[in-house]
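One chain of protein is taken out of this complex; the other chains stay put.
Take a look at subunit A:
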Amino acid sequence: MSHEPGSPFGGYNFAYLDENTKRMIRRALLKAVAIPGHQVPFGAREMPLPYGWGTGGIQVTAAILGPRDVLKVIDQGADDTTNAVSIRRFFSRVAGVRGTTRTAEATIIQTRHRIPETPLTEAQTLVYQVPMPEPLFRLEPRLAETRRMHALADYGLMHVKLYEDIARHGHVSTAYSYPVMVGGRYLMSPSPIPAFDNPKMHRMPALQLFGAGREKKIYAVPPYTEVRSLDFEDHPFRPHRADGCCALCGSTTSYLDEVLTDDRGGRMFVCSDTDYCEERQEAAATAAPASTTPAPETEGVA
């Protein structure tokens, strides 16, 4: 580790972590890839960013990052949210890597709460920031107990919870962090992505890595692995999105953010994935240069 003021990357090793720490994280990553969906404890370090703000994802990214990588960081699907900006800035400062907002250009995408709309490829790695890696924690807070449950694949508690939801409300009330079974063996938290994104994890060509810094766990879904959202035969899993289309690009299939436009119930919907939205707007502008982007329509509440 170099601390000399004159050395590159602000006096720190490439990508901040020292090489021994990176090696320790890579060992945990290899184990995680070998046992898809299984949570591997690792000696998470204290980072110069707060716990809960992406320290797990940052450590995973730092451990796999090379000088030729192109990094994209999103939070809520957007590249320009403050925490995403802060993390991208961190890596440009301590690793000097090229950043991008284009999903297709990135080799590593670090994300909080979303999976990009543009399908990922084998050449890409998706790194998730994970606040609570344990999918069972609301049902059983004791880690010693949940470890036993995973060992025995004893997931009845979660099925009962979903069943009770359906019996009480007619629907599963879990809207995000919707639990998945990985490779038919381990119950896994997909991190707090909306349930809408869950199907994208299934047989994804890209490697998916999950880092939870505060909880000191790493887990992974290797490329083309089966990832099933929990459901019942008579109540199949259904991803939901707001019933509307993006006011900027007109997409009717992307995940939408609801934006309040006034205090009288006015609102509009826009794509949560900003890169996807911008690329569609650009494509529309090239296809029909005369027409301008449709003016945002606001709708009132009935």
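What we mean here is this: a contact is a pair of C-beta atoms (placed from the backbone, for glycine too) under 8 Å apart; a residue touches a chain by one contact, two chains touch by 3 or more; residues count from 1.
Assume contacts and distances are computed from a predicted model.
The UniProt record for the undisplayed chain lists the protein name "Carbon-phosphorus lyase complex subunit PhnI", from the options "Biotin-dependent carboxyltransferase family protein", "Peptidase U32 family protein", "Carbohydrate ABC transporter permease" or "Carbon-phosphorus lyase complex subunit PhnI".
Among the residues A:A123, A:A153 or A:V259, only A:V259 touches the chain that is left out of the figure.
In the full complex, the hidden chain is touched by subunit A at residues 1, 3, 12, 18, 41-48, 50-53, 55, 75-77, 80-86, 89, 112-114, 131, 141-144, 169-171, 173-177, 192-196, 214, 216-217, 240-242, 247-248, 255-259, 261-262, 268, 270, 272, 274, 296.
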